[in-house]
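Can you read through this structure? Questions will come right after.
As you look at this complex, bear in mind that one protein chain is not there, while each of the others sits in place.
The first chain written gets the first letter, and so on, giving A, B and C; residue counts start at 1 in each chain.
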Amino acid sequence: MAIDLISYSLVPLFAALIIPFIPRKHRRITEIIANITLLSGIINLGYVIIYYLVLNDYTSYTSDAFTTLMLFTIYLVGMAITFFSTYYEVEKDTNFSSYYSLILVSVSAMCSLVMSRDFFTLYIFMEALSVCSFALITSDSKTFSIEAAIKYFFLTFPASVLIIFGISLLMINYGTFDFDTIKFTSMNFLTFVSLSFIILGFLIKAGIVPFHFWTPDVYEGSYSPVSAYMAGIVTKVGGIYAIIKIVMLLSSYGFGSNLSKLLLFTGFLSVFVGAIAATVQKNMKRMLAYSSISQMGYIILAAATFSPIGIIAAVFHLINHATFKTVLFLNSACVEKSTGTTNMDELKGLEHRMPWTSWTSIIALFSTAGLPPLSGFWSKLLIILALWQSGHIFYAVAALIASVFTLAYFTIMQKKVFFGKLPEKFNDIKEAKYQLLIPVVVISLIIIFTGVFFNRVFPYFERILS
Amino acid sequence: MIFYLLIYFIIVVAAAMAIMSKKLLNSAVMLALLSIGISILLFAYNAPWAAVFELSVCAGLITVLFISAVSLVKNDEDALKEKRVKYTVFPLMLVGFAVIASIFVPEYFANLFQFASFNPSNNPPLGDMIWLYRGFDIIGQITLLAASIFVIKHIFTKETKNEH
Amino acid sequence: MDKTVLLAVLVPVIGAFTIPLFNRISKDLRNVMAVVIAASTFIFNVVLMQNAFLDGIRYVVSFPLGFDFILKLDPLSAFMATVSSLISLVIVIYSLDYISHYENQTEYYTMVIFFMGSMMGLVYSDNLIWMYTFWELTGFASWRLVGFFRGDKEIAKANKTVLVTFFGAVLMLIGIIDIYMTQGTVVISELKAKEITFLPATLILCGIFSKSAILPFSTWLPDAGVAPSTVTSLLHAAVLVKIGTFVYAKLFGTIFIVPESFSYMVLIITGITALVAGGAALIETDMKRIIAYSTISQLSFIFLGLASGSKLAFAGALVYILMHSIAKGSLFLCAGIVEQKTHTKDITKMGGLVKSMPLTALAFALSAFSVMGLPPFGGFFGKFFVFKGAIETNDIIVSILFFIGAILTMLYLSRLFYKIFLGSEKPNMPREGSSTMVASVLFLAFLGLVLGILITYPFDYASITTETMYMMGVNIQ
Partner (left out) sequence: MNTNTNISNLILIPILIPFISAFLILLISEKTKYLKEVLSIAVALLCFIASITLLRLVGENPIIYQIPWLGYREMMAFRVDHLSAFLLFAVSMFSTLISIYAISVKNKGYSKIFYFLLLLTQSAAAGSVLSDNLIAMLFFWESMVVFLYVYIYISGEGYAVRKAALKTFLINGISDIAMMIGIVIVGYISDTYLMSSISSNKLILSGWGTIAYIMLLIGALTKAGAFPFHTWIPDAALNSNAAFMAYIPAAIDKLLGIYFLARISIYLYSLNTTMQVILMAIGAITILVAVMMALVQSDYKRLLSYHAVSQTGYMILGIGTLNPIGIAGGLFHMINHASYKSCLFMTSGAVERETGTNDISKLGGLFSRMPVTAICFIVAAASISGIAPFNGFFSKELVYKGTLASGWTLFFYAAELGSILTLASFLKLGHSVFFGSCPENLKDTKEAPYSMIIPMILLAAICIVFGFGADIPVSKFIEPSLSSLGVVVGNIELAGFHTDSLFIIFLVVVIIAVTNHIIGFRLSGKAYKSSDHIHHAPVLKETYAMADKGYFDIYEISRYIFAYFAGIMFKVDRFFDKLIDDIPSAITRWASEQLSRLQSASYRVSMFFIFLFIAIYLLYLGGIKWQ
């Protein structure tokens, strides 16, 4: 356990425990506490990373780059969501205190999950995370969100079963859970079964195609900021992070070809199914859900190459996807707040009434599709290079062709939602409040800068492997 | 060998009954019976600590909570109305699977020990095990507790508000 | 000097995003700034063109994994940059009046200048990945510009445009990565005289054909006629479609050694495209679609020149690019004036406009003659040397294809001119277009004529560029 980073998980936990003691009418104070804790986390994490980006020499760099990066993303998305939801549902006062505490608990769970050094703690915090997110989904108490929560619970519970079973088999085989002490010297049958159980469990948590049945309903049904939170970071840290961790462990031992075949096929499947299914969706959030399935597929594809460049590409794409998926979901939340619906058939011509939302969604959209100078392009390029170098040229070409579908369903979304003549029932809608726009704009700027200053960002990512 | 088979049989039947029983109370009782069976099994596999926890927590605490909650709930919702016969197929399938597995699987797991490099003799006492080696789990426990409290607070406060 | 190369690229790209800020201050400041940025880019390019033959002018920003951002000046790119920035400048001036009575003008000016910037970037970039980057940016800018009128049909067509070009570009990216894997580098100057196999070449060719609207991907260009005519002239006539020809000239003309069958395939496809586009232009009744189809057929002539493997034909193709951009640009702008005045694009409803719009008719006639390749105009020399290339392939099919193509060009352009300006008079004939619009159109038309008469200067520049850069011997083993 990296001691210096432990404070990042304790502080939000501590803040979460304080919040219930604040009397109900002082709503402002709870919001301030939640925002302050996350803001402080971002500031010093940001300082650490940007200091090295600007300095651009890593001789004195000691802490674990991978964890710091993941922490930064968790805090970034967490901050965006809390700041967004403080101004999102001001009039309908959902039980906000437990909402904020739940978010803080989930942030601390994610941080500790990222910092965990062995399988068992990984499992504990994953469970804590899924419990929190289960509750968060129901936070706007619409019947559809409760149904989504139950669906989320039912369809991801086999994951926990599989993971705990896999971990126990691993325990039998190697006698320890610790990542560093486990030596995967030989690939005997039991390790193989246990690892595949664990990976299948995490695939279910991540919502990859054969197990993606819960993702669309959960993202569409849940309370809008929460769906952004879920899509943005929860499924990633809860699902993909562990797979990348296992891939890192196995890659250092240079085998796991049949595992990579499994992951490659699932990744390829989810990229295409997600992209194709999204083209015909009526609801904006449901379409974004499918798009996030397909982008997750890209991360799995990258991880499945088991090569150093593959892992860097996977992490880079994970972080990129976190940023532009949060932006897109928050945009859909803004649209929902102004017009009251995210059904794309009713929406039309919002471009002039909501310029900021439309332009940030275009930036995020084109970064997802891989328009060159934006960050999405570089991560996709790295994925393609990784796949190509490890010999899976078919998957590389397929991944690239899928980005055409990505662009297809996004241009359809732009056409339906933002372009065209404004219907008269939306005549009086205004742009969302500026507070709602700040997180979206900040993250879009991050997208642009990581894209344009890729030459500074990439050396930092190379530190992940050391 | 028969002893183990008997316990397996009890556990499987109890689990099936817990799902299928009409009244909530019966399912709570069946759940308790299930946990007791598992703890006996754990004792048999000389894992005393796990067995004790199983017995005290699952069989004791959870069953008490369930029964008190069920009794609080008005009794008109007792008998679930939807036709359950259609879903008997799943537990029957489960039972069939368990029977087949019990025939084929054991010899399969017999050679499990050759992989095991973990001999139970030299593991440290439980005290410093929890504190020294598994220190970080404390944070885990706290997070889980906090999460569960807030979940209940988050969902159930809504329930009471809706009623009055 | 390498700073000017950077400026030529950065000023329009960054300038594009300052235009909304200027718009905050006042509308005409925004217009003025748009013209100023366009003019400054043109001046930069002219300066660069002066010493295009100096060697080693490069601006390098190092990027990981060999994707360094390199801007290199060579005669071919300087020529291309000057041509496209000149036309863009004229179009920006023309659109001051044209766009004035439509909404979301700020976005229009931003995107035009951004398009110009990414065009410069593409032309000067010496790294395949960065060439691909600016290629995609032009695709993005064209999506916003084609979808300028926010109607449903227009946006559907804009989506189609961006999807087809993006698909082609993705294929090209696969080709580039294949080269990256086999050759180990993506820097163009390091790839000089390298042998590449049939597959990566065809993949890059798909990208080029999707951008220059050659047969398999050609139908997005007429559909994009729904855009305002300044956009269509900027995109279809002068600049966007020329990107494909430029990249083909640079990669397959001066850098890569390609198998003989590859160039022959290009010739056959472009030959058939010339026929198909020519035939379609003869049937079509929408004015802008006809001119768009004519662009497709003229582009296949340019590809003929580039792919035929003879030095003179290559120089002829470069001259053809220059002349065609000028002439087709002014054709589209005339179409813009006519459309704005008669409020219809259907040529069957027009007629006899020569009486009421003599200057536009004159400009239209002069540029049409230049596109047809009649002598006093510049188009003739381009067409002549391009045909020399066709004959030098010593292949009868290619020559016949392009001979019929040339006849079709003459037919549909004279049909178009006849239907719009010479047909039977209609009752209320609109007056002449506004002065700036007609002036810029006449300027372009007479520029074509003057360049035709003083052909020595452009042709010398083109032949020296070919001399220095073209690996002619390579294509014909």
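Some points to look at:
The rule we apply is simple: a residue touches a chain if its C-beta (ideal position, glycine included) is under 8 Å from a C-beta of that chain, and two chains touch if they have at least 3 such contacts.
Please read these numbers as outputs of a predicted model, since none were measured by experiment.
Across the entire complex, contacts from the unshown chain go to A, C.
Checked against the hidden chain, the listed residues A:408, A:440 or A:464 yield one contact partner: A:408.
Among A:111, A:162 or A:457, the one in contact with the hidden chain is A:162.
Screening C:33, C:131, C:158 or C:312 against the full complex identifies C:312 as the residue touching the chain left out. The missing chain, though absent from the display, is touched by one residue of A:17, A:146, A:262 or A:393; that residue is A:262. Residue A:281 is the one among A:112, A:281 or A:444 that touches the chain missing from this view.
The omitted chain makes contact with subunit C at the following residues, 160, 164, 215-220, 223, 275-280, 282-284, 293, 312, 315, 369, 372-376, 380-381, 383-384, 387-388, 390-392, 399, 403, 406-408, 410-411, 414, 418, 422, 424, 455-456, 459-460, 463.
Touch with the hidden chain on the side of subunit A covers residues 151, 154-155, 158, 162, 189, 192-193, 196, 200, 204, 210-211, 213-214, 216, 258-259, 261-262, 273, 276-281, 405, 408.
Just so it is clear, only the chains that are shown with their structure count from here on.
Between the CA-based centres of subunit A and subunit C the separation comes to 42 Å, rounded to the whole angstrom.
The geometric centre of subunit B is 72 Å away from that of subunit C, both derived from CA atoms.
Subunit A and subunit B, compared by their mean Cα positions, are separated by 32 Å.
Here subunit C touches subunit A in the complex through residues 61-65, 104, 129, 132-134, 136-137, 140, 143, 147, 150-152, 155-156, 159, 162-163, 166-167, 170, 173-174, 177, 180-181, going by the rule given at the top. Residue ranges on subunit A touching subunit B, taken from their complex, read 1, 9-10, 13, 16-17, 20, 95, 98-99, 101-102, 105-106, 108-109, 112, 116-117, 120-121, 124-125, 127-128, 131-132, 134-136, 138-139, 141, 171-175, 188, 190.
Interface residues of subunit A, counted against subunit C in their complex, comprise 349, 351-352, 366, 369, 371-373, 377, 381-382, 384-385, 388-389, 396-397, 400-401, 403-404, 407-408, 411-412, 414-415, 419-421, 454-455, 458-459.
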